[in-house]
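Shown here: the complex without one of its protein chains, the others still in place.
Chain IDs A, B and C follow the sequence of writing; residue 1 opens each chain.
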């Protein structure tokens, strides 16, 4: 297997790294996204992620396939959490192994950019005085 | 401290990640370089890295400073091993935390590209039938 | 036809699943949704997924399809 897509309540960089690392690829590029403690000058108390899980997994797999078929990637892991997270906790990890590091950088950035545009996952930010679904309104 | 540069006999992605992660940055980009088992169709048995350590640390620090002062990076860790390594083992790790992920990708790629050009570290590849200092000759 | 709702769309409808009858295409479903839940029109975008794939307005809906309302995504 050259791709791993997973939605879980807890994910780590190490899981993704362990999946993609192999002695035939010299370089691994990883993106790790964490909950920020402040957004638009407001203190974030927690986040909640809701997933349309079967479709989200399919969209994550499309991203993985594109990087392998078109971008020179050997192995890719795309992990996303679901449920509640506190500031500092990891919500998404993408790890890419490729023979050429420029390809690994390009594919990892493509994967996180595309995930944020197409994968049906929704983030609700909780503040001390309320809550909001992120990016829902113009 | 917003930068960590280290040359050691053993390094891990987790060390670099632990240093740069903080709740004020949403994204971390990591490059991890490993010993490949094959180079130019020849099986690699081991690698040996020699460092001019005090100068290498200074050059690594220059790279770190540039990413923080000019590329929008909040924290960066640059780790490189010295000594012998086997195929699959990690020889370099660069982790970058930035408020904007595009900046983190750019800075991480800049850091590894520049490290390979300027930092006085030399790699000797061992094959079943000999050994060679990498990139020494045209 | 059962229609799944997520994120803010679920909050606006007040439930995670609604039943919609008499719509034959994605466009007709959207019209029904905007009429029934006007606050959906204020969202930055509204996509419909049919059988776990994004669907264009012209796509014909079958009773057996898995249909879902996808408000603006914000993963990662």
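Convention: a residue touches a chain if its C-beta (ideal position, glycine included) is under 8 Å from a C-beta of that chain, and two chains touch if they have at least 3 such contacts.
A quick note: this is a predicted structure, and the numbers were derived from the prediction, not measured.
Taking the full assembly into account, the omitted chain touches B.
For the options B:64, B:77 or B:91, the residue in contact with the chain missing from this view is B:91.
The hidden chain makes contact, of the residues B:30, B:44, B:77 or B:119, with B:119.
On the side of subunit B, the interface with the absent chain consists of residues 33, 49-52, 54-56, 58, 80, 91-92, 112, 115-124, 133-138, using the contact rule stated above.
Operating definition for what follows: only the chains that are shown with their structure count from here on.
Computed centre separation for the pair subunit B/subunit C is 48 angstrom, with centres defined by C-alpha atoms. Those residues of subunit A in touch with two or more other chains are numbered 33, 112.
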